[in-house]
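One protein chain is absent from this view; the other protein chains keep their places.
Coming up: chain A.
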Amino acid sequence: MLIPLLRRLGQTVFVLFGISALVFAVFFATPGADPTARIAGRNAAPQTLEKVRKEYGFDRPLPVQYAIMMKKLFITRDLASYADRGERVVPEIIHAAPVTLSLVCGAAIVWTVVSITMGVIAAALKGTWVDRGLMALGLVGISIPVFWLGQVTNLITQNRYHDTWLFSWVPGPGYIPFSEDPTGWFKALVIPWCVLAVMFIGIYSRVLRADLVALSGEDFMRTARAKGLSPTRILLRHGLRTAMITFVSLFGMDFAQLVGGGALLTEVVFGLPGVGRLTYQALSSMDLPLIMATVMYSAVFVVIASAVVDMLYLLLDPRVRDGSQK
């Protein structure tokens, strides 16, 4: 148990180092990205530029600058933004993470419940108009870009029909912390949850239906039918459990990617100050410390998620368990 854990830790460190080195190198290779003049201000005196260069360590060799940045990010945790002097990036991410978690967890519940329901119904009614209708609906969900859907939703709920009974409850764009006002928190997030979930509902329901249909011809399903079990029990108990392997695998990576900042477009459209919006802000302002911090944060989540998914395999599929014992 210790060796796989250490191996996973080694992988994590390697991934983090690779990504950080790449981000750092790309930033300094970009023409015009030297932040000295931007930090010092327009037309600043050469002496002021020199002061900034020394203060921020831009006069030192790149490997030293990289090492200092990593130390400030992971050890002293006082890495400061290049674009907004005075802004410490680690506390910013710590403040932003609950917003992203609130958004992604809610959306995950929506897309899990709806996609399982849609996938199972479609598989159970394979070939009928219900099946075709649900799958077409899923395809529409996949095809709609989230930022477009978000903007249109905003236009309808915040603008055109805001004063009607239907949407007068919708608060203005932005985040309301759960600790301040739980009802407000729910109202502010329910539309973003649904918008973010739409694409995933499309993907997950189609994948689940395909898996369930494919599994119906497997030996263990035939055995279950031969034992005289009801079709519902066969579908839910035997089919769904096995089909969930792909589902969980996809879910783990998607969830991690979203928590790591992948819900960027939804956060930007709905004015939610989460990690995604921080990433967007960092990219818009070419702010290396913030880019570095958000990318590292995202990478950590993806690596952890892949480990969790591997563990869930063991629980869901006896064959994986048996294989690991051999």
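Just so we're on the same page, a residue touches a chain if its C-beta (ideal position, glycine included) is under 8 Å from a C-beta of that chain, and two chains touch if they have at least 3 such contacts; residues count from 1.
One rule holds in what follows: contacts and distances are computed from a predicted model.
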Hey, which one's the missing chain according to UniProt: "Carbon-monoxide dehydrogenase small subunit", "Nitrite reductase [nad(P)h], large subunit", "ABC transporter substrate-binding protein" or "Cation/acetate symporter"? "ABC transporter substrate-binding protein"
Looking at A:63, A:145 or A:174, which makes contact with the chain not pictured? A:174
Which of these, A:85, A:222 or A:237, touches the one chain of the complex that we don't see? A:85
Residue, one of A:51, A:187 or A:225, that touches the chain absent here: A:51
Over the whole complex, note the residues of chain A touching the chain we left out. 30-34, 36-38, 40-49, 51-52, 55, 80-81, 83-88, 92, 95-96, 151, 154-155, 158-159, 162-163, 171-175, 268-273, 277-278, 281, 284-286
